[in-house]
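Handing you this structure, nothing more for now.
This part shows subunit A:
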Amino acid sequence: MINTSKRSAALLEVDGLSVTYGLMGASSRAIENVSFALGAGEAVGLVGESGSGKTTTAMAIAGLLSPNARVSSGEVRYRGNVLPIDDDAAMRPHRWSETSVVFQGAMNALNPVHRIITQIAEPCMLKLGMPRGEASARARELLELVGIPADRGTAYPHELSGGMRQRVMIAMALACRPSIVIGDEPTTALDVITQAQILKLLGKLRSQLRLALILITHDLSVVAEACDRVLIMYSGRIVEEGTVAEIFAQPKHPYTRLLIDSIPNPANGKKMIRPIPGDPPNLMNRPSSGCAFHPRCPSVMAVCPTEVPSIDQFGQERVACHLYRSSQEDRGASHA
Partner candidate 1 sequence: MSESTTRYSPLGPARAVKGFLQQLLSHGGAKVGLVCLVFFLGVAVMPNVLVGPLQTAVNATGDFLAPPSSQHLLGTDEVGRDVLNLVVHGARISLTIALLATLISLFVGTSIGMIAGYYGGSVDVWLMRLADFFFVMPSFVLALVITPVVLEVMGRGGDILGFRPSLFVILVVIGMTSWAFVARIVRSQTLSLKERTFIDRARVVGSSNFSIMVRHILPNLVPQIAANGALVVASAIYVETSLSFLGLGDPLQPSWGTLLSLAQRAGAASAGAWWYLGAPGVCVLSVSLSFVLIGNALDDTFNPRRRVIP
Partner candidate 2 sequence: MNGGGTSRHIGRILIRAIVTLLMVAILNFILFRVIPGDPAKLLLGGGRVSATAEQIEAQRQNWGLDRPLLPDQLVDYLSATVRGDLGYSFKFRGRHVADLILERLPATIVLVAVAQLIAIVVGVMLGMYAGWRRGGALDNGGTVASLLLFSTPSFWVGMILVVVFSTKFGWLPGYGAYSPGGTISSIDSILDHLRHLALPVTALALGLIGQYVLVARAAMSDVVTEDYMVTARAKGLTNRQMLMRHAFRNAMLPVVTLIALNLGYAVAGAITVEAVFAWPGIGGLTVEALNARDYPVLQGVFLLLGASIVVSNMTADLAYGLLDPRVR
């Protein structure tokens, strides 16, 4: 089970991972053949619509797949060791100590009947075996670190603002000094100013503590602010990967282009969000063959409905689109 090959310096490698969910007797693929690597201290954005598989990917990495999920192929390696991601009990030591999660809408992610300091101190006591006093001292430290006065620790979650709760969630995520923090839409429920503050805080903590960050979001502008690299997911597959600079300057996949176009940008007169035409696919109504995006794709070709495009390397970037297959490069260029 344990693979100790250390050929790669990556902190985390996801290799050909496919996860299926059993739904009322039938099973459906949530993610298919997902591969990427994450270096220590690196920040990667995982972008897609709901149902694109970004959350399943993140939950698989954190060892939080639901009981009806099954890993049908592939593996996740952490520091070169394969993680038993489909074994709930075996993943327990890994959780929070190595990979922690900042959940979205921290109102419900925090237990309403416990004081926040108790909730932050809890993993210190249970995972690190700290005595109660030491754990709450650590919790006070963490609160100060995320910009909350330590005496606010006696507050209950409902007594704090949305931004403050998200800071508590971040403090909690840092409790066991993990090397990876997964942010699951950490800024979605917040107003723009608070959103910026939280992203700034995450950036500061990342460099201070040398954290690797995986940011799950449907919002490319969040990624632009906080990440080094971006993975674009559509219907369970990675369709494009590249550095933030490259993706924004020269998006390749038609879906990525539409996503970037849909960001409202007051600077060039675009005030309205321009939605992508068509409905995002969900687990049950995916196109049965070919590229999943072809029903909505503005550059659709004859091959798209029949053949799944492979993901190909283009310098620093990877794209899964027939437009960029070597045999069709000239045709693809005319569309770019």
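Keep in mind how these were chosen: all candidates are chains of the complex that A comes from, given by their letters.
The working rule: a residue touches a chain if its C-beta (ideal position, glycine included) is under 8 Å from a C-beta of that chain, and two chains touch if they have at least 3 such contacts; residues count from 1.
Predicted model only: the values in this text are computed from it and were never measured.
Screening 1 or 2 for touch with subunit A: in this complex the touching candidate is 2.
Subunit A meets candidate 2 in the complex at residues 62, 64, 92-97, 100-101, 103, 105, 108-113, 122-123, 126-127, 156, 158-159, 172.
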